[in-house]
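The structure under discussion is supplied below as C-alpha coordinates; questions concerning it will follow.
As you look at this complex, bear in mind that one protein chain is not there, while each of the others sits in place.
Entry: chain A
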Amino acid sequence: MSEVTHPGLGSRRSMVEQLQLDMRLLGMLGAFALVILVFTVATGGTFLTPRNIFNITIQTVSVAIMATGMVFVIVMRHIDLSVGSLLAMCSAVMAMTQTQWLPQYFGLPLGHWAIAPLAILAGLVTGTAIGALHGWLAGYQGIPSFIVTLGGLLIWRNVAWYTTRGQTIGPLDQTLILFGGAEGILFPTWSWIIGIAATLVALWAIWSTRKRKESHGFPVKPLWAEAVLSALAAGAILGFVAILNAYQLPPGRLRRMFEARGETVPEGYSIGHGLPISVLLLILVVVAMTVIARKTRFGRYIYATGGNPEAAALSGINTRWLTVKVFALMGFLCGLSALVAQARLQNHGNDIGTLDELRVIAAAVIGGTALAGGVGTIYGAILGALIMQSLQSGMGMVGVDTPFQNIVVGLVLVLAVWIDAAYRKRLGVR
(Lines give C-alpha, C1' and ligand atoms only; values in the text may rest on other atoms or scores of the structure.)
Protein backbone atom coordinates (compact mmCIF):
# COMPACT_ATOMS: atom_id res chain seq x y z
CA MET A 1 0.00 0.00 0.00
CA SER A 2 2.58 2.52 1.07
CA GLU A 3 4.47 1.86 -2.14
CA VAL A 4 1.42 2.99 -4.03
CA THR A 5 0.70 6.06 -1.94
CA HIS A 6 4.35 7.12 -1.65
CA PRO A 7 5.94 5.66 -4.72
CA GLY A 8 8.98 7.93 -4.41
CA LEU A 9 9.78 6.89 -0.87
CA GLY A 10 9.14 3.22 -1.48
CA SER A 11 11.35 2.92 -4.50
CA ARG A 12 14.09 4.98 -2.94
CA ARG A 13 14.21 2.72 0.05
CA SER A 14 14.36 -0.39 -2.06
CA MET A 15 17.08 1.18 -4.19
CA VAL A 16 19.30 1.55 -1.14
CA GLU A 17 18.40 -1.99 -0.20
CA GLN A 18 19.26 -3.32 -3.59
CA LEU A 19 22.62 -1.59 -3.57
CA GLN A 20 23.10 -3.31 -0.21
CA LEU A 21 25.00 -0.34 1.11
CA ASP A 22 25.82 -0.30 4.76
CA MET A 23 23.66 2.32 6.52
CA ARG A 24 26.47 3.14 8.95
CA LEU A 25 28.80 3.80 6.04
CA LEU A 26 26.19 6.05 4.45
CA GLY A 27 25.78 7.92 7.73
CA MET A 28 29.49 8.54 8.04
CA LEU A 29 29.80 9.58 4.41
CA GLY A 30 26.89 11.95 5.01
CA ALA A 31 28.62 13.47 8.04
CA PHE A 32 31.84 13.83 6.07
CA ALA A 33 29.98 15.49 3.19
CA LEU A 34 28.32 17.88 5.65
CA VAL A 35 31.68 18.91 7.11
CA ILE A 36 33.04 19.51 3.62
CA LEU A 37 29.97 21.46 2.58
CA VAL A 38 29.99 23.72 5.65
CA PHE A 39 33.65 24.62 5.29
CA THR A 40 33.47 25.02 1.54
CA VAL A 41 30.75 27.62 2.02
CA ALA A 42 32.48 29.22 5.01
CA THR A 43 35.80 29.56 3.14
CA GLY A 44 34.23 30.68 -0.12
CA GLY A 45 35.46 27.53 -1.89
CA THR A 46 39.08 27.50 -0.69
CA PHE A 47 38.39 24.39 1.37
CA LEU A 48 37.76 22.31 -1.73
CA THR A 49 40.81 23.41 -3.72
CA PRO A 50 43.20 20.65 -4.82
CA ARG A 51 45.86 22.23 -2.62
CA ASN A 52 43.78 21.98 0.52
CA ILE A 53 42.58 18.47 -0.25
CA PHE A 54 46.19 17.44 -0.80
CA ASN A 55 47.19 18.96 2.53
CA ILE A 56 44.36 17.41 4.51
CA THR A 57 45.18 14.05 2.97
CA ILE A 58 48.83 14.08 3.93
CA GLN A 59 48.05 15.42 7.40
CA THR A 60 45.66 12.51 8.00
CA VAL A 61 48.02 9.69 7.03
CA SER A 62 49.93 9.22 10.29
CA VAL A 63 46.85 9.09 12.54
CA ALA A 64 44.90 7.03 9.98
CA ILE A 65 47.56 4.32 9.80
CA MET A 66 47.48 3.89 13.57
CA ALA A 67 43.68 4.06 13.65
CA THR A 68 43.43 0.89 11.55
CA GLY A 69 45.40 -0.95 14.23
CA MET A 70 43.38 0.64 17.01
CA VAL A 71 40.24 -0.86 15.47
CA PHE A 72 41.61 -4.35 16.12
CA VAL A 73 42.74 -3.41 19.63
CA ILE A 74 39.34 -1.99 20.58
CA VAL A 75 37.43 -4.81 18.87
CA MET A 76 39.39 -7.20 21.12
CA ARG A 77 38.04 -5.22 24.12
CA HIS A 78 41.41 -3.65 24.79
CA ILE A 79 42.71 -0.11 24.46
CA ASP A 80 46.11 1.31 23.58
CA LEU A 81 46.88 4.66 25.18
CA SER A 82 50.56 4.45 24.31
CA VAL A 83 50.45 4.89 20.52
CA GLY A 84 51.57 8.54 20.56
CA SER A 85 54.51 7.76 22.82
CA LEU A 86 55.31 4.59 20.93
CA LEU A 87 55.38 6.63 17.73
CA ALA A 88 57.88 8.97 19.40
CA MET A 89 59.98 6.00 20.51
CA CYS A 90 60.05 4.48 17.02
CA SER A 91 60.79 7.89 15.55
CA ALA A 92 63.68 8.40 17.96
CA VAL A 93 65.18 5.03 17.06
CA MET A 94 64.78 5.74 13.34
CA ALA A 95 66.30 9.20 13.69
CA MET A 96 69.26 7.99 15.74
CA THR A 97 69.84 5.02 13.43
CA GLN A 98 70.08 7.15 10.32
CA THR A 99 72.00 10.13 11.69
CA GLN A 100 74.24 8.59 14.35
CA TRP A 101 74.30 4.84 14.90
CA LEU A 102 74.77 3.67 11.31
CA PRO A 103 77.33 6.37 10.43
CA GLN A 104 79.23 6.06 13.73
CA TYR A 105 79.15 2.37 14.58
CA PHE A 106 78.79 0.80 11.16
CA GLY A 107 80.72 3.30 9.10
CA LEU A 108 77.92 3.97 6.63
CA PRO A 109 78.45 7.47 5.26
CA LEU A 110 75.49 9.85 5.50
CA GLY A 111 73.46 9.60 2.32
CA HIS A 112 74.33 5.92 1.74
CA TRP A 113 71.46 4.10 0.04
CA ALA A 114 71.17 1.47 2.81
CA ILE A 115 70.55 4.01 5.55
CA ALA A 116 66.85 4.60 4.89
CA PRO A 117 65.82 0.91 4.70
CA LEU A 118 67.87 0.01 7.77
CA ALA A 119 66.54 2.95 9.78
CA ILE A 120 62.96 2.11 8.79
CA LEU A 121 63.52 -1.52 9.69
CA ALA A 122 64.91 -0.52 13.09
CA GLY A 123 61.85 1.63 13.76
CA LEU A 124 59.41 -1.09 12.72
CA VAL A 125 61.17 -3.74 14.80
CA THR A 126 61.16 -1.42 17.81
CA GLY A 127 57.44 -0.75 17.48
CA THR A 128 56.57 -4.41 16.94
CA ALA A 129 58.66 -5.56 19.89
CA ILE A 130 57.26 -2.99 22.30
CA GLY A 131 53.73 -3.70 21.10
CA ALA A 132 54.30 -7.41 21.65
CA LEU A 133 55.52 -6.65 25.17
CA HIS A 134 52.32 -4.69 25.88
CA GLY A 135 50.28 -7.58 24.47
CA TRP A 136 52.14 -10.12 26.60
CA LEU A 137 51.54 -8.09 29.76
CA ALA A 138 47.85 -7.70 28.94
CA GLY A 139 47.23 -11.18 27.51
CA TYR A 140 49.40 -13.51 29.57
CA GLN A 141 49.86 -11.53 32.77
CA GLY A 142 46.30 -10.28 32.99
CA ILE A 143 47.17 -6.63 33.55
CA PRO A 144 44.38 -4.49 32.06
CA SER A 145 45.60 -3.02 28.79
CA PHE A 146 44.42 0.39 29.98
CA ILE A 147 47.05 0.25 32.72
CA VAL A 148 49.78 -1.38 30.62
CA THR A 149 49.50 1.26 27.93
CA LEU A 150 48.97 4.13 30.35
CA GLY A 151 52.33 3.10 31.77
CA GLY A 152 53.62 2.81 28.22
CA LEU A 153 52.44 6.33 27.47
CA LEU A 154 54.63 7.68 30.26
CA ILE A 155 57.53 5.33 29.70
CA TRP A 156 58.15 5.34 25.96
CA ARG A 157 58.04 9.08 25.35
CA ASN A 158 60.67 9.48 28.00
CA VAL A 159 62.77 6.54 26.90
CA ALA A 160 62.66 8.29 23.54
CA TRP A 161 63.86 11.43 25.26
CA TYR A 162 66.87 9.62 26.68
CA THR A 163 67.53 7.94 23.34
CA THR A 164 68.05 11.31 21.70
CA ARG A 165 69.22 13.09 24.87
CA GLY A 166 66.29 15.41 24.37
CA GLN A 167 67.70 16.85 21.16
CA THR A 168 65.83 17.47 17.98
CA ILE A 169 67.40 15.20 15.37
CA GLY A 170 67.76 16.42 11.81
CA PRO A 171 68.24 16.82 8.94
CA LEU A 172 67.02 13.35 8.06
CA ASP A 173 68.04 11.01 5.26
CA GLN A 174 66.86 12.29 1.87
CA THR A 175 65.31 8.97 0.80
CA LEU A 176 63.44 8.61 4.05
CA ILE A 177 61.94 12.07 3.71
CA LEU A 178 60.11 10.88 0.60
CA PHE A 179 57.60 9.16 2.92
CA GLY A 180 56.44 12.44 4.42
CA GLY A 181 53.99 13.74 1.84
CA ALA A 182 54.75 16.85 -0.21
CA GLU A 183 58.40 15.84 -0.69
CA GLY A 184 57.66 12.38 -2.00
CA ILE A 185 55.13 12.60 -4.81
CA LEU A 186 54.54 10.42 -7.83
CA PHE A 187 53.54 13.11 -10.39
CA PRO A 188 50.54 12.76 -12.72
CA THR A 189 51.66 9.99 -15.09
CA TRP A 190 52.42 7.42 -12.40
CA SER A 191 49.43 8.55 -10.38
CA TRP A 192 47.18 7.83 -13.35
CA ILE A 193 48.79 4.45 -13.89
CA ILE A 194 48.27 3.52 -10.24
CA GLY A 195 44.75 4.94 -10.25
CA ILE A 196 43.76 2.96 -13.32
CA ALA A 197 45.33 -0.21 -11.96
CA ALA A 198 43.46 0.26 -8.68
CA THR A 199 40.21 0.81 -10.58
CA LEU A 200 40.71 -2.39 -12.52
CA VAL A 201 41.40 -4.32 -9.33
CA ALA A 202 38.26 -2.87 -7.72
CA LEU A 203 36.12 -3.77 -10.72
CA TRP A 204 37.60 -7.25 -10.82
CA ALA A 205 36.85 -7.67 -7.10
CA ILE A 206 33.21 -6.63 -7.54
CA TRP A 207 32.82 -8.88 -10.55
CA SER A 208 34.51 -11.96 -9.11
CA THR A 209 32.50 -11.66 -5.87
CA ARG A 210 29.35 -11.72 -7.98
CA LYS A 211 30.54 -14.77 -9.92
CA ARG A 212 31.37 -16.60 -6.72
CA LYS A 213 27.99 -15.86 -5.16
CA GLU A 214 26.26 -17.03 -8.34
CA SER A 215 28.23 -20.25 -8.34
CA HIS A 216 26.89 -21.00 -4.85
CA GLY A 217 23.38 -20.13 -5.95
CA PHE A 218 23.15 -17.16 -3.56
CA PRO A 219 21.00 -14.20 -4.53
CA VAL A 220 23.04 -11.44 -6.19
CA LYS A 221 22.36 -7.75 -6.65
CA PRO A 222 20.64 -6.73 -9.86
CA LEU A 223 23.10 -5.90 -12.62
CA TRP A 224 22.26 -2.20 -12.59
CA ALA A 225 23.13 -2.02 -8.87
CA GLU A 226 26.42 -3.73 -9.58
CA ALA A 227 27.05 -1.22 -12.38
CA VAL A 228 26.25 1.74 -10.12
CA LEU A 229 28.63 0.45 -7.45
CA SER A 230 31.36 -0.13 -10.03
CA ALA A 231 30.88 3.38 -11.39
CA LEU A 232 31.01 4.84 -7.87
CA ALA A 233 34.22 2.96 -7.08
CA ALA A 234 35.89 3.94 -10.35
CA GLY A 235 34.70 7.54 -9.99
CA ALA A 236 36.00 7.82 -6.44
CA ILE A 237 39.44 6.42 -7.25
CA LEU A 238 39.98 8.31 -10.50
CA GLY A 239 38.40 11.51 -9.13
CA PHE A 240 40.79 11.44 -6.17
CA VAL A 241 43.78 10.99 -8.49
CA ALA A 242 42.52 13.78 -10.75
CA ILE A 243 42.27 16.20 -7.80
CA LEU A 244 45.78 15.42 -6.55
CA ASN A 245 47.10 15.75 -10.10
CA ALA A 246 45.42 19.15 -10.41
CA TYR A 247 47.46 20.61 -7.57
CA GLN A 248 50.34 22.24 -9.42
CA LEU A 249 53.86 22.43 -8.03
CA PRO A 250 54.63 25.95 -6.80
CA PRO A 251 57.05 27.87 -9.09
CA GLY A 252 59.81 27.89 -6.48
CA ARG A 253 59.86 24.11 -6.18
CA LEU A 254 59.66 23.71 -9.95
CA ARG A 255 62.69 25.98 -10.34
CA ARG A 256 64.68 24.00 -7.76
CA MET A 257 63.78 20.75 -9.47
CA PHE A 258 65.10 21.93 -12.82
CA GLU A 259 68.14 23.61 -11.28
CA ALA A 260 69.11 20.33 -9.70
CA ARG A 261 69.37 18.93 -13.22
CA GLY A 262 71.20 22.02 -14.46
CA GLU A 263 68.26 23.20 -16.55
CA THR A 264 65.87 26.13 -16.44
CA VAL A 265 62.09 25.86 -16.30
CA PRO A 266 60.64 26.10 -19.84
CA GLU A 267 58.23 28.95 -20.45
CA GLY A 268 54.69 28.15 -19.30
CA TYR A 269 55.67 24.71 -17.92
CA SER A 270 53.82 23.34 -14.93
CA ILE A 271 53.18 19.91 -13.45
CA GLY A 272 50.83 18.52 -10.82
CA HIS A 273 51.78 16.78 -7.58
CA GLY A 274 49.86 13.55 -8.00
CA LEU A 275 49.74 10.86 -5.31
CA PRO A 276 52.04 11.34 -2.33
CA ILE A 277 53.97 8.18 -1.40
CA SER A 278 52.63 8.48 2.15
CA VAL A 279 49.06 8.29 0.86
CA LEU A 280 49.95 5.28 -1.24
CA LEU A 281 51.38 3.71 1.92
CA LEU A 282 48.14 4.43 3.79
CA ILE A 283 46.09 2.89 0.99
CA LEU A 284 48.22 -0.25 1.10
CA VAL A 285 47.79 -0.42 4.88
CA VAL A 286 44.03 -0.01 4.57
CA VAL A 287 43.76 -2.74 1.93
CA ALA A 288 45.96 -5.10 3.93
CA MET A 289 44.12 -4.46 7.20
CA THR A 290 40.73 -4.87 5.53
CA VAL A 291 41.81 -8.19 4.04
CA ILE A 292 43.09 -9.28 7.44
CA ALA A 293 39.83 -8.28 9.12
CA ARG A 294 37.55 -9.99 6.62
CA LYS A 295 39.42 -12.77 4.91
CA THR A 296 41.85 -14.27 7.41
CA ARG A 297 41.52 -16.45 10.49
CA PHE A 298 43.56 -13.92 12.44
CA GLY A 299 40.95 -11.24 11.75
CA ARG A 300 38.01 -13.56 12.33
CA TYR A 301 39.44 -14.56 15.72
CA ILE A 302 39.92 -10.92 16.71
CA TYR A 303 36.24 -10.25 16.11
CA ALA A 304 35.10 -13.51 17.70
CA THR A 305 37.17 -12.84 20.81
CA GLY A 306 35.79 -9.32 21.02
CA GLY A 307 32.25 -10.65 20.72
CA ASN A 308 32.63 -13.38 23.34
CA PRO A 309 36.09 -14.15 24.75
CA GLU A 310 34.88 -17.28 26.50
CA ALA A 311 33.28 -18.69 23.36
CA ALA A 312 36.44 -17.95 21.39
CA ALA A 313 38.54 -19.82 23.94
CA LEU A 314 36.13 -22.77 23.95
CA SER A 315 36.44 -22.88 20.16
CA GLY A 316 40.12 -23.55 20.54
CA ILE A 317 41.34 -20.01 19.88
CA ASN A 318 44.42 -19.03 21.83
CA THR A 319 43.15 -15.63 22.90
CA ARG A 320 46.29 -14.73 24.85
CA TRP A 321 48.59 -15.23 21.91
CA LEU A 322 46.06 -13.36 19.81
CA THR A 323 46.36 -10.41 22.20
CA VAL A 324 50.12 -10.41 21.75
CA LYS A 325 49.74 -10.44 17.97
CA VAL A 326 47.20 -7.61 17.94
CA PHE A 327 49.34 -5.35 20.09
CA ALA A 328 52.44 -6.24 18.08
CA LEU A 329 50.59 -5.25 14.92
CA MET A 330 49.56 -2.01 16.60
CA GLY A 331 53.22 -1.38 17.45
CA PHE A 332 54.29 -2.12 13.87
CA LEU A 333 51.77 0.43 12.61
CA CYS A 334 53.09 2.98 15.14
CA GLY A 335 56.49 2.43 13.53
CA LEU A 336 55.05 3.10 10.08
CA SER A 337 53.31 6.22 11.37
CA ALA A 338 56.55 7.35 12.96
CA LEU A 339 58.20 7.11 9.55
CA VAL A 340 55.51 9.24 7.93
CA ALA A 341 55.41 11.75 10.80
CA GLN A 342 59.14 12.39 11.01
CA ALA A 343 59.48 12.49 7.24
CA ARG A 344 56.71 15.08 7.04
CA LEU A 345 58.30 17.24 9.76
CA GLN A 346 61.76 16.50 8.30
CA ASN A 347 63.19 16.01 11.77
CA HIS A 348 62.59 14.12 15.00
CA GLY A 349 61.50 16.28 17.92
CA ASN A 350 60.57 15.25 21.45
CA ASP A 351 56.95 16.17 21.08
CA ILE A 352 56.35 14.18 17.90
CA GLY A 353 53.05 12.30 18.13
CA THR A 354 51.94 14.04 21.32
CA LEU A 355 48.22 13.46 21.94
CA ASP A 356 48.05 11.14 18.94
CA GLU A 357 46.60 8.40 21.18
CA LEU A 358 43.50 10.55 21.61
CA ARG A 359 43.20 11.34 17.91
CA VAL A 360 43.66 7.70 16.99
CA ILE A 361 41.10 6.43 19.48
CA ALA A 362 38.69 9.18 18.47
CA ALA A 363 39.09 8.30 14.78
CA ALA A 364 38.31 4.65 15.46
CA VAL A 365 35.34 5.50 17.65
CA ILE A 366 33.89 8.15 15.32
CA GLY A 367 34.28 5.51 12.64
CA GLY A 368 31.91 3.20 14.50
CA THR A 369 34.24 1.01 16.56
CA ALA A 370 32.42 0.04 19.75
CA LEU A 371 34.39 0.16 22.99
CA ALA A 372 32.34 -2.82 24.21
CA GLY A 373 34.24 -4.86 21.61
CA GLY A 374 33.39 -7.03 18.65
CA VAL A 375 32.36 -4.24 16.29
CA GLY A 376 34.42 -1.94 14.08
CA THR A 377 35.60 -1.48 10.52
CA ILE A 378 38.82 -0.30 8.94
CA TYR A 379 37.12 2.01 6.45
CA GLY A 380 35.15 3.52 9.33
CA ALA A 381 38.34 4.44 11.15
CA ILE A 382 39.75 6.06 8.01
CA LEU A 383 36.58 8.10 7.57
CA GLY A 384 36.77 9.01 11.25
CA ALA A 385 40.32 10.24 10.83
CA LEU A 386 39.38 12.22 7.72
CA ILE A 387 36.37 13.80 9.42
CA MET A 388 38.50 14.91 12.36
CA GLN A 389 41.32 16.28 10.23
CA SER A 390 38.84 18.10 7.97
CA LEU A 391 37.15 19.65 10.99
CA GLN A 392 40.45 20.78 12.40
CA SER A 393 41.84 22.14 9.13
CA GLY A 394 38.54 23.77 8.21
CA MET A 395 38.24 25.52 11.53
CA GLY A 396 41.83 26.67 11.23
CA MET A 397 41.10 28.16 7.81
CA VAL A 398 38.00 29.91 9.05
CA GLY A 399 40.00 31.32 11.94
CA VAL A 400 38.42 29.50 14.88
CA ASP A 401 40.58 29.72 18.04
CA THR A 402 42.48 26.57 18.94
CA PRO A 403 40.66 26.09 22.27
CA PHE A 404 37.34 26.26 20.50
CA GLN A 405 38.58 23.83 17.84
CA ASN A 406 39.23 21.28 20.55
CA ILE A 407 35.82 21.87 22.05
CA VAL A 408 34.20 21.16 18.69
CA VAL A 409 36.22 18.00 18.10
CA GLY A 410 35.28 16.80 21.59
CA LEU A 411 31.61 17.47 20.93
CA VAL A 412 31.72 15.67 17.61
CA LEU A 413 33.28 12.62 19.27
CA VAL A 414 30.51 12.39 21.85
CA LEU A 415 27.81 13.15 19.30
CA ALA A 416 29.07 10.46 16.92
CA VAL A 417 28.95 7.78 19.60
CA TRP A 418 25.57 9.01 20.78
CA ILE A 419 24.05 8.77 17.30
CA ASP A 420 25.61 5.38 16.81
CA ALA A 421 24.22 4.11 20.10
CA ALA A 422 20.74 5.35 19.22
CA TYR A 423 20.98 3.75 15.79
CA ARG A 424 22.02 0.41 17.22
CA LYS A 425 19.24 0.50 19.77
CA ARG A 426 16.69 1.04 17.03
CA LEU A 427 18.09 -1.88 15.07
CA GLY A 428 18.06 -3.99 18.21
CA VAL A 429 21.72 -4.77 17.68
CA ARG A 430 24.13 -4.54 20.55
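To be clear about the criterion, contacts are C-beta pairs under 8 Å (C-beta built on N, C-alpha and C of every residue); 3 or more make two chains touch, one makes a residue touch a chain; residues count from 1.
In this section, contacts and distances are computed from a predicted model.
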item	value
Listed names "Monosaccharide ABC transporter ATP-binding protein, CUT2 family", "Lactate utilization protein B", "Carbon-monoxide dehydrogenase medium subunit" or "cytochrome-c oxidase", matching UniProt entry of the absent chain	"Monosaccharide ABC transporter ATP-binding protein, CUT2 family"
Identified contact with the non-displayed chain, of A:256, A:297 or A:425	A:297
Residue, one of A:31, A:153, A:275 or A:317, that touches the chain absent here	A:317
Absent chain, residues of chain A that touch it	212-213, 216-218, 291, 294-297, 300, 303-308, 310-317, 374-375, 428-430
